[in-house]
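Before we start, here is the structure in question, set down as structure tokens.
Yeah, one chain of the complex is gone here, protein chain that is, but the others are all in their spots.
Right, subunit A next:
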Amino acid sequence: LCLWGHPYLNSIFLLFFFFFSLTPWVPVVGLEIHAQISSNSKLFSGSQVQFAAPPNSLVSFFDASLPGTLPVLNRRCVEAAVMTGLALNCSINKKSLFDRKHYFYADLPAGYQITQQRVPIAVNGSLSYSLCIDNKMSQMVTKTVRIKQIQLEQDSGKSLHDDVRSQTLVDLNRAGVGLMEVVMEPDMCCGEEAAAAVRELQLILQTLGSSQAVMAEGQLRVDANVSVHHPGEPYGVRTEVKNINSIRFLAKAVDYEIERQIEELESGGTILNETRAFDSKLGCTVPMRDKEGKQDYRFMPEPNLPPLILYNARSLPANMNHQQVVNIDWIHERLPDLPSVKRAKLVEQYGILPEHSFTLLNEAGLTEFFEDVIKQTQMKPKKVIGWILNDLLSYLKQHSLTVKESPVSSFLLADLLNRLEKKEISSTAAKQVFAELWKGEGKTPLEIVKEKKLQLIQDQEDLERICQAVIDGQENEVMAIKSGNRKVLNKLIGLVQRETQGRSNPVLVKQLLEKKLSE
């Protein structure tokens, strides 16, 4: 049973529920995720796959369902599905089948979608994802969701309803693009878990390259199945929430739906097995237009596609043309490091914290940037990571830039950090230099340091002289310090700093003052 999975909040929520309800509710969340396959051409035809092309410019005869056209399976799509299945610990079905799923809609030219209903390409996998407790990155817990199956299927076209002119505009560019439908079992219990699971899946797909998985471009679409029940009782009626186009909205939609269902049931109502849409402006789920009630899709085997046979090293016949077959083992050998492996390696190699590795992987290009800086600096990774996550990343977020668009290159940052390491400048000064670098005016750290006179005084004698001068000029304070009031020392340090225009190393100044005062 998942009672929100947070050890601390558990008790609080139980109290909450006892207060306001007789028995606690167990929310159950499953997901159906459609990921557009990253390929040059569509699943069954040779027309191109491209986002935001002029309407109906990427439509082959087959996509338009011209009579007499036949599907021809795209090898790259099969490989993408196998890769994804392997990355999700699935069993790859060496024989899978294609079926037709029939319904009438303007964006479905053939009147049916080719999918894999009877025997999909991959089954029975799992996905591990991490959640942070209390919204603090410091405590992370790992969860697993079972993957029921992955199936290959066609995407539909797009239809735009123009109610003003009473017309529907149909764009078939997307019709026939390859999709992997990933079905996650209802092992999740809240919006946060759903969001984290999808985020991890997104990273995996992007690492594999099997899908670019950009939700904003419709390459990753999530439908959530939500229900609630009392512990020990059978699962409740579930609703399906569609039209969720960001991970943030996914969490909101799921949580809203859970709450809605609980409220409905507690006030004596019932939950309808319906499809709902998420209205992001209102932050709630609303019933979708009831299209045709319960649909009977009249599934039928796709007669124009023979069963899809995959091979591994053992089953591959000797004289088979390698161009003609997909070899599961061959693909397995070439899988890149998955995010979980990459994170573990980062932690091990650089001694950074696990939550740091999550942030690094979460931002496109950030890991590479981090590693580039490491290569070019003597500063320890444990210190570099602070600059990457606290300074670089926060600036990027503030200005809504990607790592690629950063005005500060890894070279410049490394240069800056080196000077800090060599104690040429103080850490406060370094932050100032960073801010200057951010302006992207092409100046180097050295130039900025010189320009703003930020270099730390390196001459010890010089510093001693100044310290002595300050001591000499502050008799009262010196007496106070000598009689035990250590805090006054800070004032002296401040005075030295002022005297040196901030160019003295406060640690060194403190040491010198203390030495002199104890003489």
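Just so we're on the same page, a residue touches a chain if its C-beta (ideal position, glycine included) is under 8 Å from a C-beta of that chain, and two chains touch if they have at least 3 such contacts; residues count from 1.
Going forward, contacts and distances are computed from a predicted model.
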item: Complex member absent from the view - protein name from UniProt, among "Nuclear pore complex protein Nup85", "Glutamyl-tRNA(Gln) amidotransferase subunit A, mitochondrial", "Cleavage and polyadenylation specificity factor subunit 3-II" or "GPI ethanolamine phosphate transferase 3"; value: "Glutamyl-tRNA(Gln) amidotransferase subunit A, mitochondrial"
item: Among A:S57, A:T142, A:N304 or A:T402, the residue in touch with the chain that has been omitted; value: A:N304
item: Given A:G68, A:G268, A:P317 or A:G484, the one touching the chain that is not displayed; value: A:G68
item: Hidden partner interface residues of subunit A, rising order; value: 61, 64-73, 100, 102, 104-106, 109-112, 166, 168, 170, 296, 298-300, 303-306
